[in-house]
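A single protein chain has been omitted; all remaining protein chains appear in their positions.
As written, the chains take the letters A and B, and residue 1 is the first residue of each chain.
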Amino acid sequence: MPTLTIIQAINAALDEEMARDTRVMVLGEDVGKRGGVFLATEGLQQKYGPDRVMDTPLSEAAIIGAAVGMAAHGMRPVAEIQFADYVFPGFDQLVSQAAKLRYRSGGQFTAPMVVRMPTGGGVKGGHHHSQSPEAHFAHTAGLKVVVVSGPYDTKGLLKSAIRDDDPVVFMEPKRLYRAVKEEVPSQEYLIPIGKAAIRRQGHDLTLISYGGSMVETQKAAEELAGVGISAEVIDLRTVMPWDKEAVLASVARTGRALVIAEAPRMASVASEVAATIAEELLDQLEAPPLRVTGFDTPYPYAQDKLYMPTVTRILNAAKRVLDY
Amino acid sequence: MPKEIVLPELAESVVEGEILKWLVKEGDLLKKDQPFVEVMTDKVTVELPSPYAGVLVQKLVNEGDIVKVHAPIALIAEPGEVAGAKGEPARAPSVQAQEERSIVEPGNVAEDTGEELSLFKPDKKPEQVKNPFAQTAPRGVAVAEPPRAATNPYGRVIAVPAARKLARDLGLDIAQIPGSGPNGRVRVEDVKSYAERQASRVEGPAPAALAPTPVQAPAPVQYKSPKGYEGLEERVPLRGLRRAIANQMVASHLYTVRTLSVDEADLTELVELRARLKAEALGQGVKLSYLPFIFKAIARALKKFPSLNSSMDEARQEIVLKKYYNIGMAVATEAGLVVPVLKDVDRKSVLELAAEVNELAEKARTGKLAPEDMTGSTFSVTNIGSIGALFSFPIINVPDAAILGVHSIQKRPVVIEDEIRVRHMMYLSLSFDHRLVDGAEAAMFCKEVIRLLQKPDLLLLEAI
Partner (left out) sequence: MIKHSWMFKPFSDLPIALVDEGGDWVADFPLELPPDFLRGLYRDMLAARLLDEKFVILIRTGKTSFIAPHAGHEAAQAGIAQALQRGHDWLFPYYRDMGLMVAMGVPLREIFGQMLGNAADPAKGRQMPSHPGSKALNIFTVCSAIASHIPPAAGAAISMKLKGSGQVSVCTFGDGATSEGDWYAGINFAAVQGAPAVFACLNNRYAISVDLSHQTAAHRIADKAHAFGIPGYRVDGMDVLGSYFVMREVIERARAGHGPALVELEVYRYGPHSSADDDSRYRPKEEVEAAKRRDPIERFRRFLEKQGLWNLEWEEMLRADLKAQIDRALEEAEAMGEVPALAMFDDVFAEPTWNLREQRELVREELR
């Protein structure tokens, strides 16, 4: 079984889906000849031609907006936005067109499309190469939002996203692109959108995270194990719709929860998860659900690593809920 | 010391690079910024400029090696310190070797099993983790336990939601449960241990022999209006003093082993004494009732029978014997029952006590009692006499061990030396917590109070 990085898993998923379904096509800046700035689409244009792996003008509005029209016309476009930080010129196309097409037409037109984007910090990119804007999309009715953390999930979830009948924002933590390797089956498999994964079983508290912060979350769980504290670790994988059932089932058992994500705290996905835990499990909690998140500043350059939830910050929060 | 040159982060997301070609030889003199090695990553191919000027002492990696970002690739030294600089080689581990550790079992091919699939490699620069659990005492051990739940400035108990739920389910008053968390917060564990203690207390004379199963307290009575009478009921929210009274009464009812001892005292002499002193007191601006004499007698008797001046510290499983004598005085007001406290009764004169009784009673009636006026009692007195009941079974003012009910002083026929005499008689009802006070002690305490009241001159001897 091949060992792949996330980048290679994306490439494999796109390759398999394009081979399976001629409606699937890829478009974006530099995705063709260059194979994508992160090389996620490397070799695909040679294999499938410039029409199905299309280099586009430098316009996120054109990329996402055209994908809406293509999808409505029967294609299954996979648009690449070079950095999540640059989705905003195309934001109106995602929010006003893609997200609302099915609804506003009463189900007559649909936009089955995927918008891939590298997300998150830790790569010394400053605020325009490091942001985690998933809350904008999760807040928009009509979009599904996936944030992956490993190669195996990436392949299975990207394939599911391509086959989904609704627009899916597919976010890839760029700092993990080549930092995580995993055995990824070359055979067909799908991971359902909306299902979390239990990464570690435990009974003292539940650590809920997704995307890049899964690294620090896993490490924090190991540190806790070292002092005899058993943490359950949940990787949400999809943040809209996030797996409420899995989260509540775990927290109902442990009575304590941390929600960890590097996106800014204000009005975040982490806030939504924490609020739901408080609403639904209040009298089963032994401590308030705490959020360990990025800060409400623009993403800084110099304090690149300090901005994201560190293992220490997670452990401090864990101590707070355990001592509560 | 020679300096290490490490492979820099060459582009976003790049974690490793392949050494394509060395551009200099070991021993070559390098200028600052002089390209010295060619490196290829999956994003770029670049010539690395030397960060220092000096002699390339040693190449730590070979052409074709794949090297992690931040791993050392060469040693460089000042021209003068070259001799002997070549130490033991610290070769960068190859990525391939490291990766074998990062590969995990992929799980079921056909479906996601939700097992641990992703294993992350260490950061390029691993975070220096400060584990807070290593720095402090083991968690869950509280420094000191207050006798009851801590409250916020509004009187709301500070408790974990799950602890509230558990207390509700067990029919326990969360306000009575000592909290062991920070700021006295009541935790689930506190409720559980409290419930266990309650269970062992009510289950009879040999609690040690019984299994510590938590007592299943009866569920609160569910009130339902009788059909047809709904309109004839007025509903008053259980708030403020009324709720405090209710809580205190329930706590007393549930968490003391209340026992009654009844006796009577011949106060003829006291009546005469008071009659004599009344005018004198009034001259000093003090209205003299019988209560100050009773308080003095009680304080004296408590010194003889310390178990009646004690409390149970549930949390620590200790009996607290108090060497101070603060007597609570139940006062009926329009708003409800309040219990102002006369402090240090043993150290005050009858006249001082009389003045203080009047003052506190007045404060109680006008609702001006401060919280400190109502806390810290060690024993209480309730005066039922003014209303006229024959006698009553008082409720202990927890955490006191006992309360004495005093009744109206009435002329009654009494047999003294085979003669029927008319005497000023008063019933006394002592209600005590049998956990703290034995029956004989209670009876003897009563007898001592009666002795002092019947011979009020003795009180003068005990004045200080």
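Here, contacts are C-beta pairs under 8 Å (C-beta built on N, C-alpha and C of every residue); 3 or more make two chains touch, one makes a residue touch a chain.
What you see is a predicted model; the values in this text were computed from it and never measured.
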{"item": "Touching partners, among the displayed chains, of the absent chain", "value": "A"}
{"item": "Residue among A:Val31, A:Met70, A:Val87 or A:Ala318 that touches the chain left out of view", "value": "A:Met70"}
{"item": "Residue, one of A:Gly32, A:Pro118, A:Pro133 or A:Gly194, that touches the chain absent here", "value": "A:Gly194"}
{"item": "Residue touching the undisplayed chain, where the options are A:Val37, A:Ile81, A:Leu101 or A:Val273", "value": "A:Leu101"}
{"item": "Interface residues of chain A (partner: the chain not displayed)", "value": "25, 51-52, 54, 56-57, 59, 61-62, 64-75, 77, 89, 92-93, 96-97, 100-110, 141-142, 144, 164-166, 194, 240-241, 244-245"}
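The rule is simple: only the chains that are shown with their structure count from here on.
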{"item": "For the chain B and chain A complex, residues of the former touching the latter", "value": "9, 12-16, 42-43, 99, 102-107, 109-112, 114-121, 123-125, 127-134, 139-140, 160-165, 181-182, 185, 187-188"}
{"item": "Touch list for chain A against partner chain B, complex", "value": "1, 3, 7, 37-39, 118, 123-125, 129, 149-153, 156, 174-185, 187, 189-192, 195-200, 214-216, 218-219, 223-224, 226-227, 229, 235, 255, 282-287, 305, 310-312, 315-316, 319, 322-324"}
